[in-house]
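Of the protein chains in this complex, one is absent; all others appear in place.
Chain naming follows the written order as A and B, and within any one chain the residues start at number 1.
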Amino acid sequence: MSEKRVKLEVLNPRGTIEAKPVSAPNPRITDLAGKRVGLYWNSKPGMDNFYKVFEELLRKRYPTATTTLLRGAFLIRDDDVEAWLKEIDTFVYGVGD
Amino acid sequence: MSEKVKLEVLNPRGVVEAKQANAPAPRLTDLAGKRVGLYHNGKPGLDNFFTVFEELLKNKYPTVKTNLIRGSFEITDKDAEAWAPQIDTFVYGVGD
Partner (left out) sequence: MAGTVKLETMGKPGVFINCTTFDDDAKSASADNGMPTLRRVKISSQDFYKLRGKVETIRPLVEAVFDDIIDALTKPLTPEESNASGGKYEEESTAGVTVTAESYPAAAEEFNSVFLNNRWGDGLPLIPPTEERVKWMLSGTKRKPDEVLGRINPKQGVATIEKIAINAVMAGAKPEYLPVIIAAMEALADEDFDDLHVLASAGSFNLLTVISGPIAREIGMESGIGFMGHGWRANNTIGRAIRLSTLNIGHTWPGKNDMALTGRVSPHTFFTFCEAEDFSAWEPYHASRGFKADDSCVTVGSIHGESQLNHFYGGMIGTWTAEGILDRMVEDLVRTDRRGYFMWGTKGIGKYLGSGGGAMNHMIILFPELVEELKKIGFDQKGLQDEIYKRTSIPYDDLNPAERKSLQTAIELGVIPTDRKAVFEAALKPGGKVPVLISPDNLHFFVAGGAPGCAFSFNYYRIPPYNRTALMTKRITGATLTKAGAV
């Protein structure tokens, strides 16, 4: 005796995500001695204190490294990017909440 | 011939136990000389409503007496027992 089965075929409710090209991060700077380290603060409270300690520790390990703190929008503005890129060799971006 | 689908479902509603029904009390045929209770359940504005009501009532029935009490949203048993002997009829307001 055949078993009657109910088949329910439903459509997919998910939005199509157009596949984006992906890129790799940039090659790293192997030594921070003498380098300019950018510290981007997206204005979330507390990151300023985090960076104060980070800078101290960085200078202890790399006495010739310099830092540039930039406080900006949650998402760094285009005009800030253009200006800042000229002043740094590498960067830390925080905090992603 | 199209096949119809039959869907038999159960009733989700809570059963309400049937209560005994009572009729309202017989009416007074005339308010002259009677004691009219005015129950104020605390909602703002009813005091003003009753002020005007009393004026109009006394205009129409000069010998009527009014007895205003102010109580909780739902009159307590204690208030009802104390008040009932003091009135012949009542107005209860407002159900918001």
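Simple rule for what comes next: a contact is a pair of C-beta atoms (placed from the backbone, for glycine too) under 8 Å apart; a residue touches a chain by one contact, two chains touch by 3 or more.
Predicted, not measured: the structure shown is a model, and the values here were computed from it.
Chemist: Touching the hidden chain in the full complex, which residues of chain A are there? Just list them.
Modeler: Chain A touches the missing chain through residues 3-32, 37-38, 40, 42-43, 45-47, 49-50, 52-54, 57-58, 61, 72-78, 81, 85, 88-97.
Chemist: Which parts of chain B are in contact with the chain that was left out?
Modeler: Listed in rising order, the touching residues are 5, 43-45, 96.
Just so we're on the same page, only the chains that are shown with their structure count from here on.
Chemist: Chain A to chain B: how many Å between their CA centres?
Modeler: The computed centroid separation for chain A versus chain B comes out at 68 Å.
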